[in-house]
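One chain of protein is taken out of this complex; the other chains stay put.
This part shows chain A:
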Amino acid sequence: MADTPRRSVLRDHPSVLWFMALLGVFTLAVSILAEGFGLGVISTSLVKVLGMTLCLCLLAVAMDVVWGYCGILSLGHFAFFGLGGYAIGMWLMYARTEILVRESLAAGTIPPTEAEVAEATAAQIFGVVGSSELPAIWSFAHSLPAQLALVVLVPGLLALVFGWLAFRSRVTGVYLSILTQAMTLALALHLFQNDSGLRGNNGLSGLQNIPGALDVPQSVIAMWFFWASALALGLGYLAFAWVVSGKFGSVIRAIRDNEARVRFLGYNVEGYKLFVFTLTAVIAGIAGALYYPQAGIINPAQVAPIASIYLAVWVAIGGRGRLYGAVIGAAVVSLLSSWFTGGGAPNIDLGFYRIVWTDWWQVILGLGFVLVTLFFPRGIGGLFDWLVRKQ
């Protein structure tokens, strides 16, 4: 057998090249058409929606690796995404509030001490939950590098500890899904409490204002985040394509299909699962840290279990076990969702009944999920197989 021993990921997987090209063209097109530096055809709010969609696509790719490739139906990856958002949100909110507090205190005759600034900042942030103390978890909120590290560390460590406990006990399948959902629910309930130290159900807000760039118009900031999101998606996609292309990808797909058999080949299945679970949680955290500054606000409802279920639905509709399937699913479903629920679709008055899309979208989505699961188990991505075969 003629066998080229060294093969590049790109040559083996033309879809990666196609994806990178399409992402590049899309990014360029939006840059040209947007308000920030271009023609102004695309509004800043739409640029933000598109940038956020790219972050969701990255999250979906991570979900696809952990579920579609490794067979772990995690209902916690949106929580990791949210934790990334909270980690960066703390710095955004603290640093900006501190600037505002300094400005208002500067009006006084005596210059404020650092302690006074810190106290006033804490009071400003936590007044809404009836507190003026800065909780211990905000100890590093003044430091951007520290909070950036936490974007990676908080989801990563949570996934590592949780995954270690769960995989070590050989909890698999639906039981593992329930366990991850319980983790997500516990986290959301904790965040909802006013004394959680993260402002309870108010969440963190004003995240679209970037300290140090408060004079920069939102149209420009939107472009910065859009580019950062496109870059993160591109790099994340490449990294995951590399991870799943080689023998590692082979082993995790084998774990998905028959993990007991993989053990008898000498692979430590738990170690592999833990690595994939933690790595994807970290990427989810990074995606969240790019998403929430564009959304402007994060609150505990974002972390609730339903969000992680939606994430699984996107990946299932897009097509499990192929990275571009996850991207298609996340992009199509989340954009349709914001179109239907954001009043984009005109309600239809039938006389005897009025179709309100914000209500009916859930039904359409649920029905779509059932139909895809029953008739197109490979999802939208499966259409590509069909097209390739027809050629």
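The rule is simple: a contact is a pair of C-beta atoms (placed from the backbone, for glycine too) under 8 Å apart; a residue touches a chain by one contact, two chains touch by 3 or more; residues count from 1.
To be clear about the criterion, contacts and distances are computed from a predicted model.
When the listed names "3'-5' exonuclease", "Sarcosine oxidase subunit delta", "DsbA family oxidoreductase" or "Urea ABC transporter ATP-binding protein UrtD" are checked against UniProt, the chain not shown comes out as "Urea ABC transporter ATP-binding protein UrtD".
The omitted chain makes contact with just one of the residues A:108, A:130 or A:266: A:266.
Only one residue from A:169, A:201 or A:258 touches the chain missing from this view: A:258.
Mapped onto chain A, contacts with the missing chain fall at residues 1, 3, 5-7, 243, 246-248, 250-251, 253-254, 257-258, 260-261, 263-269, 271-272, 275.
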